[in-house]
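A single structure is presented below for examination.
The complex appears here without one of its protein chains, the remainder shown in place.
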Amino acid sequence: MALTLTVNGTSHVVDVEAESPLLWVIRDTIGLTGTKFGCGIAKCGACTVHIDGRAAKSCTTKVSAAVGKSITTIEGLSPDSTHPLQVAWTELDTPQCGYCQSGQIMAAAALLSKRANPSDFDIDTEMADNICRCGTYTKIRAAIHRAAEIAAQ
Amino acid sequence: MAMIDSTRRSFVTRIGGGAGAMALLTVVPHPASAETIDLPERESAILEAAFGSSVLTPGKISLDMPILAETGLSVPVTFKVDSPMTEADHVTRIMGFAPGNPEPVLADYQIGPRAGLAEVSTRIRLARTGFVYAAAKLSDGTLWGTKFSIIVTLGACVEDIFDLDWQRDAERRAMRAEARAAAAAE
Amino acid sequence: MNIHNVSRRKFIVTSATAAGGMMLGFNLPAQAAQMNANPWELPTDKEGQEVNAWLAIDPDGTVTIRVGQSEMGEGVFTSMPMIVAEELHVDWKMVKAAYASGNRYLRQKAEDYQVAAGILNEDHQVYRRMGTGGSGAVRRSRTFLQQAGASARERLKEAAAQAWGVARADVTAKDSVLSSGNRTGTFAEFATAASTVALDVEPVIKTPDQFNLLGASVARLDTPLKVNGSATYGIDIRLPGMVYAAVRANPVPYGGIDSYDADAIMGLPGVIQVVEIVPGEGQDLRSGLQPAVAVIANSYTRALSALDQMPIKWSATPNDGVNSRDLFADANAALGMPGAISVDEGDTAGAIAGATTVVEGDYQAPYQSHACMEPFNCTVHITDNRADVYGSFQNPPGALAVVAEQLGMDPINVFSHTTFLGGGFGRRSRNDEPRQAAEIARQVGRPVKMVWTREEDMMQNKMRPMAVARFKAGLGPDGMPVGWHARVAGHSITAHIRPERIENGLDNSLLAAVRNHPYNIPNQLVDMHVRNSHIPVHYWRSVNASQNVFMAEQFVDEMAQAGGHDPLDFRLKMVEDLEDWSLVLNTLKEKSGWTTDLPPGTGMGIGISEEFGTVVGQVATVTVSRRGQLTIDKIVAAVDCGHLVNPAIAEGQIESAIVYGLSACLAGEVTISGGQVVENNFDTFKVLRINEMPIIETHWALTGGDKWGGLGEPGLPPVAAAVANAIFYATGKRPREMPIVHTDLSWG
Partner (left out) sequence: MKRILLGIILVGIVGLIGGLAWAMRYPALDPIAPIDASMEFDSQVVALGRDLAGFGDCSVCHTDPRQGLEYAGGLPLETPFGVLYTTNITPDVETGIGTWSEEAFSRAMREGVDNEGQYLYPAFPYDHFTKITDEDMHALYAYIMSLEPINYTPPENELGFPFNIRLSLAGWNLLFLDTSRWEPDPTQSDEWNRGYYLADGLGHCEGCHTPRNLMGAEIPSKAYDGAIVEGWYAPALNDETTSAVPWTQIALVNYLLDGWDVDHGVSAGPMTPIVNHLYDLPEDDGFAIAKYIESLRPNLPTEAATAELVAFAAEREWDPENPPSYDDPGLQAGVEAFDDLCANCHKVGGTTVPLALTSTVRMPEALNVMNIIFDGVRPPLGARDHSMPEFGASLTDENIADVLRFVRVQYTNLPAWEHLEEIIAEKRENW
């Protein structure tokens, strides 16, 4: 059936089943492939998006539950990679294979909106849902601290 | 189905990255630059024994086989010799070699004019990427040959990835064996 | 007792800069991407004048360097262009990168200047090696990449010299500018002339002491694409008119299909057809197709939900009864019998029999999964006499060959397009997914993207083999070993994928880091057994060394303890005739503050091994509570890979290998029950998360010279041994089994 979704500020009318996972509607129907599929059971964080500013695992979110809400994906974080997290991620060359990094950055953005100056402990517990098989965790931590510094300037 | 957004270059036009930049090279099995096809020493010794000489003139015999095989387990190959196969002028023997294999001889056919056709097909096993050689002896005693480079790739990981480590190990063991021998000699 | 093993780091507030000296990269502003989001395409829309197969120069001076290896996080899109640029003397900011073409690799032989320079020979392909594995990117490509840069540089200088009527020796090339006296010109101006210039003698490539770009931690070219979601991975491919396939094979690998009811789901939304994948007769089991069924629909989610609802009856298989417990029992039984001999020096049995002390130790390690973050996928588009295959390939020519073979097409007409890889770790060099996608595309007759669910990815994974080992050594009166016997019974990758390579039961790769351990012991015997099951096995990050070092280096500690030696000094004594091993061990001793005199519950442990030409030693510091709670506080690594191309990327690889190794030794494992994989998603298959990340320090102990060691994998094997040995000093208990969570570490 036809549903209307607001993604990164633009509204899209999509003809999908109500119980379709939001992840695949964003990727296949709307065509924003920055949000990634990693596990399908909300255990790896690669599909993290923002729904009304809160982090959500889009692989286990029904598209019907996101209607009427403001959805933000990695592509919508900033028009030209100038969000403090994107600047910090680039400055520290944080990604290796990069596949999990959209989810890491979106989870980190939700963390920074809750905690302006997170400690290592805050980062560890809040980001524990996001797996990185390349093991870039040290740089992720450093980049979040750096992003907090940039945001505070 | 939403088309690829226009900002990202549609890749139908740009095939194979830079292919357009150069003329499409037709694949010609590397013609023997020299006047003869020179086989590695192990194979030329076998050829010497079989044909009485290992000096092959390029030509008359061709190898028809894929230039790339996913695994070397069973690669189709056809030996073809340009010969009228008459009583006076026919092929007497065809041999095939793969230096990369533990057993170099791939094929060895004795044929006479009654065969009617100087063409033999078979399937061969190949250990790794490298040259395959074919040699033919004609009834007038002349020897002809060709070679063909085939890529056998089940994956880069399959090349002996531990070659450097085994070499280091061998160097260490040799050095120590020497040291022990020297110590024993004193 | 709740023996839950986790790891943690000491919570001291660290500012960004103090995080292990991470701020190595140049602090560039968010720069523009140096490559196309579709990495197989040219970074600029201009064709550029090709000077040789490795580089083309645009009119605006941009130099596009082709990269033969696949980018799966190890930084080849930066390190390989750096090697060419080092010789080319191009302005690094003008360098962009793109993949070399798999199809061109197939059609073109080595270029003349490479053959003339004696770097390649005539039957090598133009890009020589397009597979990524064995940590071989830099060490196996360095020479011909340097030659490509050097020969292009000299041709540009020659073109300018001829234009200015001066000798080539009077022309210098620096930062993309050619100059002689007061005359200057750009690379772009002379590119066309350079492409046809012939040199009588090809330039000699630089030696490390002459490098100026190599050794600098320049920022990665692909990072900008990976922070805004624009980088294209295999799973992201979208082609006009493309349909989607959700695939499922018998959960028991290589099992068949009894029946499936396609009609039951044909009416579901978006469903187009159901495709059955049947292996060709005589098609070889391990590289051919497995029986599977795929639902084709106009979106992946519809294909998958239809597949979930389609009744499928999997055939029974002879392996339905196979389980890990029995496989281990079978392997352990083999340890009792002599195996195929790999090393036999001196009289080992005699030496052990006459020894003052005899030490024995058994160990075991389970199957392990790659679990790349990007689940398996592949897209194939067949037109009349051409096929295009898109995906995350570790071996593009292999993928191309597989598609050509499956479609019965001449490889010349098949084009592979490699995307970014969401992790490879060896799994993506098997090329089973392009074959499956090609078969689906053949039946569907439209461009189709096949995607595996995480469950399918885990259950049809080609595993890191399981293995068991028994060590036995005799120590002399001085506590030093006089005889050392190692016997490994394991599942052999070579026996599985290249059975013809096994001669009288010997597969040396199964003995990686055991056969070539460095210790100077007079009498040595190493033998092995191949005990494969139906579970497919393949290359995994650091291959068999990932379990062999866990076993061998723990046994070295057991020998040290039995002989009354400090484990680090014990090792130093046995490698005192090896400069690189001694340097690594001494660097470790100094940088880690090594001591075995620690309060109960805390311990330091060491593990060291050499793989792909690089020696890596690690010291782990752990704390274990009385209840058995394991905490990994710190890992200090010392590395000798000879030379560094990009230190920041290299350090990232060592850290990455340590984390991947920790995941595989703390709690992650793959067990088999009822013939199939039990851990089929991240709820049951445990991987290290950010809150379990120890502090990691990497120190370079480079011996230079002609040593060019790999970096993607050698950092992994020592970590499991270092942690296990540290646990022994903390608790007195020795975890002989991977993963360590199986051992009750409670003490006191």
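Here are a few things to note about the model shown:
To keep things simple, chains are lettered A, B and C as they appear, and every chain counts its residues starting from 1.
Here is the rule we go by: a contact is a pair of C-beta atoms (placed from the backbone, for glycine too) under 8 Å apart; a residue touches a chain by one contact, two chains touch by 3 or more.
Note that this is a predicted model, so its numbers are computed, not measured.
Counting contacts over the entire complex, the absent chain touches A, C. Within the whole complex, the absent chain has one touching residue among C:Lys93, C:Arg627 or C:His742, and that is C:Arg627.
Of the listed positions A:His12, A:Arg27 or A:Lys57, the one in contact with the omitted chain in the full complex is A:Lys57.
Seen from chain A, the chain kept out of the figure touches residues 19, 40-43, 45, 50-52, 54-57, 60-62, 65, 69, 114-119, 122, 125-126, 128-129. Within the entire complex, the positions of chain C that touch the omitted partner chain are 1-2, 4, 6-8, 625-627, 629, 667, 678, 681, 683-684, 686, 689, 691-692.
Simple rule for what comes next: only the chains that are shown with their structure count from here on.
Averaged Cα coordinates give chain A a centre that lies 27 Å from the centre of chain C.
Of all residues in chain C, those that touch two or more other chains are 238.
In chain B, the residues that touch at least two other chains are 2, 4.
Per the touch definition, chain A reaches chain C in the complex via residues 16-17, 20-21, 24-25, 27-29, 31-41, 43-44, 46, 73-75, 77-78, 80-82, 85-102, 105, 119-121, 123-125, 127-128, 130-143, 145-146, 149. Residues 1-4, 8-12, 14-22, 24-25, 27, 30, 66-73, 125, 127, 130-131, 149, 151, 153-159, 161-162, 164-166, 168-169, 172-173, 175-177, 179-180 of chain B are the ones that touch chain C when the two sit in their complex. Within the complex formed with chain A, the chain C residues making contact are 9, 11-16, 19-20, 22-23, 25, 27-31, 71-75, 219-220, 222-233, 235-236, 238, 244, 269, 299-302, 305, 371-375, 420-425, 451, 453-455, 648-649, 652, 655-660, 663, 681-683, 687-691, 693, 696.
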